[in-house]
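Take a look at the structure set out below.
Note that one protein chain is taken out, while the other chains of the complex remain in position.
Let's turn to chain A:
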Amino acid sequence: MITRREFLQASLAASALWGGSGVGNWSKLAAQQALNAENLLAFEDFGNVTLIHLTDLHAQMKPVWFREPEWNIGVGAVRGQPPHVVGKAFLEMFRIRPESPEAYALTYEDFTALGRAYGKMGGLDRVATVVKAIRAARPEALLLDGGDTWHGSMTSLRTKGQDMVNAMNLLGVDAMTSHWEWTFGADRVKDLVDTGLNFPFLGANVFDVEWDEPALAPYTIFERGGVQVAVIGQAFPYLPIANPKWMFPEFSFGIREERMQQMVDEVRAKGADLVVCLSHNGFDVDRKMVSRVKGIDVILTGHTHDAVPEPVLIGETILIASGSMGKFVSRIDLDVRDGRMMGFRHKLIPIFSDALPPDPEMAALIEAERAPFKAEAEEKIGTTESLLYRRGNFQGTWDDLICDAIRSERDAEIALSPGVRWGPSLLPGDAITREDIHAVTSMTYGQCYRTEMTGETLKTILEDVADNIFNTDPYYQQGGDMVRVGGLRFACDVRQPIGSRISAMELSDSGAAVEPGRAYTVAGWASVTEGTEGPQIWDVIEAHVKKLGTVRVTPSEAVRVTGI
């Protein structure tokens, strides 16, 4: 009798997608292939269960530019491990040819030139084409949505998530979990789940605050190809901390790994042959969780927006990271027999919007959902001469533009802008439309406040946020990037503990050191405090861009990073 581990390893060795070292040659074949739908969809069916994973769409129904991070620093045990590998190191690790379509999709270098060559990525109508093609081959494939789906665009904000619910119903999602969905408020979530959504909204770690009892369905068991597939949902654990808890005061979240173990044991007892965790924990949190919770076969990770071309094996669990903004869809075929996962085959399918034909049904829905807002959304506000991007541990050019807008329009010495990981890019020469501005700022708490903070408070904020990224224990990481600043420079030593990472804080205009006891005028947005006042951030940016007409941004040197 061959052991389960041997089966897994035999399967891995046999897979063309995997090398011996845990990382392999993802694009060996792809590199020689033309960029067309047939090649993008090519997949040799395997086993008896198929999973399709899509996550962190952030309501991007249309194709986007999205530059992957230049900075994605890993600390502690995961230093230099995926997903904390970027640029050339990423290409080398996964043996991807520079300047290839895969290099463009997965890394940041030469983004503008490669973008012009290979075109935008994503688009829910292209995603629908891929889903339909997979289902043509595997009619019982399970489509699982990792959340951050309803939030992130002007139209999703205006419809309070309705447009995305309609689109995901049409796409035929089988189950989802959540994060930013909750920023529409608990009542709206309840309303959409009860009356709008055609599929379960799972969250094993979502509890009610008062009694600390489960508040959502933790899992669903599907029968597929004679196999019992349990899908356990795990919502973003730090919602009441990272987002305004006053919007969902009756709910508590948390990692709750004991609860996850209980749910795994429960579904196994009910006869589940395969246990899938649909998670919004973030990559490092998931890596730690599955090393401690036993019995999860597949974890579909989300939240941290990492696109990793091959599964990461942790014990006997495979971890799948499917990127964000609709750039990728993962297909995972599994051989499940005798109540166990015996092997798998996986492909991270890049959604090249010029190579994949749009699905007409989804394209029609997208146009219908956009119609009431189309003229307003597509109005040109200005033009950019620079590449505008956000994703990365520190400042992006979009953030620099936003911080300039805040300081200029709100007359503040210092601007703060949240290090969220969503928001598409724009290429030099692109028009900046109203919805482009929304795509990097849209939220239900976008008020741009203006206040006074002491130098000491500013340092506390920077230290606190840095610890959410660089704490060596993943369970203390919230999965965002560093807060962006305008008018301020500082140094960040990522290897230090909280309280000691940030130093050399200076005003960038004068070079004067920030004094702990002095009060500074500070403006920013996305405050989690109830009752925050100010104009909406997208209006602030629009006013600024209108005045500029043409935007030019040189990448900021606000942060000096050490300890890498």
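The rule we apply is simple: contacts are C-beta pairs under 8 Å (C-beta built on N, C-alpha and C of every residue); 3 or more make two chains touch, one makes a residue touch a chain; residues count from 1.
Definition applied: contacts and distances are computed from a predicted model.
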From "Membrane protein", "Glutamine synthetase", "Thiosulfate-binding protein SoxY" or "ABC transporter permease", the hidden chain's UniProt protein name: "Thiosulfate-binding protein SoxY"
Of A:L35, A:L142, A:L274 or A:V483, the one touching the omitted chain in the full complex: A:V483
Of A:L348, A:V465, A:M505 or A:V522, the residue in touch with the unshown chain: A:V465
Among A:Q234, A:T301 or A:S527, residue touching the chain not depicted: A:S527
Touching residues on chain A - with respect to the absent chain: 212, 236-243, 245, 252-255, 258, 303-305, 418-422, 460-461, 464-465, 467-468, 473, 475-476, 478-481, 483, 498, 526-528
